[in-house]
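Report on the structure given below.
What you see is the complex with one protein chain gone and the rest in place.
Now for subunit A:
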Amino acid sequence: MSHTTDYIGKPTNRVDGPAKVAGTAKYAAEFSVPNLLYGYVVSSPIAKGKITKIDSAPVLALPGVQQVFSHENVPSLAFLDRSYKDDVAPGGSPFRPLHDAEIKYSMQPVALVVADTFELARYAASILHIEYEEAAHETELVKHIDEAFEPGRGKTGYKPPKSRGNFGKGWKQGVAHMEANYSHHAQHHNPMEMFATTVEWLGDKKLTVYDKTQGVFNSQQYISKIFGLSKDEARVISKYTGGGFGSGLRPQYQLFLAVMASLQLERSVRVSLTREQMFSFGHRPETLQHVAMATAEDGSLTGINHFAVAETSQFEDFTENVVGWTGTLYDCKNVELGYRLSKLDVFSPLDMRAPGAASGSIALEIAMDEMAYAAGLDPLEFRIRNYSDFDQAQNLPYSSKALRKCYAEGAAKFGWEKRTAEPGSMRDGKMLVGWGMGGGIWDASKMPAVVKASLDADGHLTVSSGTNEIGTGTYTIMTQIAAESMGLPIEAVTFVLGDTTLPESPLQGGSWTAASVGNSVVEACTKLGEALLKQAQKMDNPAFKDTKIDDVQFANGQLRLRSDETQAVVLRDLVQASGEPKIEAENSTVLAKLEMLKPPKYSMHAHNAVFVEVKVDPDLMTVHVTRVVNAVAAGRIINPKTARSQVLGSVVWGISSALMEESVMDHRFGRYMNHNYAEYHVPVNADIHDIDVIFVSEEDDKVNPLGIKGLGEVGLLGVAAAVTNAIYHATGKRVRDLPVTIDKLL
């Protein structure tokens, strides 16, 4: 097979764009099913204690209220913790909604009121009288550093950090040093679309579940195990997701509640959360970090120490790779790393865009800036002097690494060479100007994914896999890859996803979807090509007799001989001649699964370098991020247009982390207090100015056949640090507790 059309690598409009713009793209809470009931969740006002009384009677007396579910009447369900574990559950005992009277965190769901209308359910929930017995809670991480412990294996993907060399020795060898503490607060994902599940009761325990999720199979296995449903009984659908950022990686409690209510009432039920309740589950954990570094005369790092303590819940050990990246990104013999957790009365944290790396890179990349100043070096020059050409953490060569190009092309575009080092030395009129930089590293992963390719008698290709579209462009790039593979115009290809009746795909996360599903699309198309060739050979066409798949190509809707392009059959005719409505093929994941068992031969990572300009009002200390250049090395870029959008979004988020975003907890109540869009600040248009995205060329034939490294997360790295570093450069003020709000600069 060969690639003769040209979709891969070309900026391509979103194939799902028209549906989204026209409002025909349906989200979980928008599926209208007949005879629907509405559930409204009641949340706990206290952070710890127990429910002593639930006065359901007055609520049940309201005409139209169907049921009030609470721990008092929840049906008996699966017993073992195992049944409540979803695919990415961390170690521990997963939270069970409405399980017992115990309150484990503020805003815990304590009851579900189900009624004929949403409005009635909401009203009924507001008058449901519940009494509590409060117990003392602990939510303040700094007070519990001493109790922090090293987590065991943690959740899938967690790698306990590995130290190397002798940091103490490296520190002593150094001639310049830095040492500082960094912190950032909890953040909530807050996708635009709030969590919702619409369960359609099809009779006899058979359900179609429209869920907001980043993985339909994860939702399916979760409810199957808890409620004892077969796969057939629990079909989960998620065609569009209005943003996930990791919040949809784990099934949220509205899924449990909607399914439970539907099974109990034998009716279709929808449960949607409020914006406030979007603060009642996983979040990026508050993390406290310490970094110390030393450099030799020539600016080379002689030692790095990076230590982090993060919050987790009382019931699960949520782990992420915060400090591990430090051992890879820069060349250094003596690296000491530590990572600990402290249990608090909060809900378990949850992966949030670039989990771990986003937090770690804040400390590491501000520290690199501090170290560069201490060593008297330009921050870019300092990073280049400590460039890692070999992954010392894994003891492996890189499959490819074009970070040098990111530095060079990013700096050139930004005009970095005009920077003067002295803080406060650059001005634009009265405004202080600051230039700062940062960067990061993220895993290039690939998971087994099954894809089916099916060509019908009209010559239309349908490619399907149960992956998800969280706004990243999955529909579009898979359509591009399939069109290119089969030599069809993009209009003749449809990609279908988000349904558990489709072939199984991994969760949409970890920046692995493009590589995992993308390569499987190629494999499935190759299989389909073989089936088509077989059909051609059946048709007594002498030209194709004894030809192998490598002797033919697919182009212009035809199968043709490479050696003689005039020898061709139209693909549509092949299907028609087969007598079947379609010819289909699926890839096999046997090899991909075996591959995962083998130790890796290469260190496979995407990288980026970010350059930021801020302008700061010297009297009022207001900060404006006027320019950002983000240069990314992420292997092959399938669709520069959707890829650019990914990085733009990342930059905006980085600015948000640096300047405004934080879930503020009042520890007296153990409760996040700014639980709405008016007070949980993220940037508005007026906060965002010029953003340049550069994809440096990076060819990689080792990472996977398509050479894709994934883009969902890497673009975020280093942005918050670069903004903070730019503020230092502008003002001479080094803020190490993010976000850098105005009060910290006055």
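Throughout what follows, contacts are C-beta pairs under 8 Å (C-beta built on N, C-alpha and C of every residue); 3 or more make two chains touch, one makes a residue touch a chain; residues count from 1.
We adopt the following convention: contacts and distances are computed from a predicted model.
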Identify the UniProt protein name of the omitted chain, choosing among "Xanthine dehydrogenase family protein subunit M", "Anti-sigma-E factor ChrR", "Amino acid/amide ABC transporter membrane protein 1, HAAT family" or "Simple sugar transport system permease protein".
"Xanthine dehydrogenase family protein subunit M"
Of A:180, A:496, A:660 or A:735, the residue touching the omitted chain is A:660
Quick one: which of A:30, A:331, A:504 or A:687 touches the chain that's been left out?
A:687
Full-complex touch with the removed chain, picking from A:6, A:55, A:81 or A:119, is A:119
In the whole complex, what residues of subunit A lie against the chain that is missing from view?
45-46, 106, 119, 122-123, 126, 276, 428-431, 617, 619-620, 622, 624, 659-660, 664, 666, 668-669, 671, 673-676, 678-679, 681-687, 741-743, 746
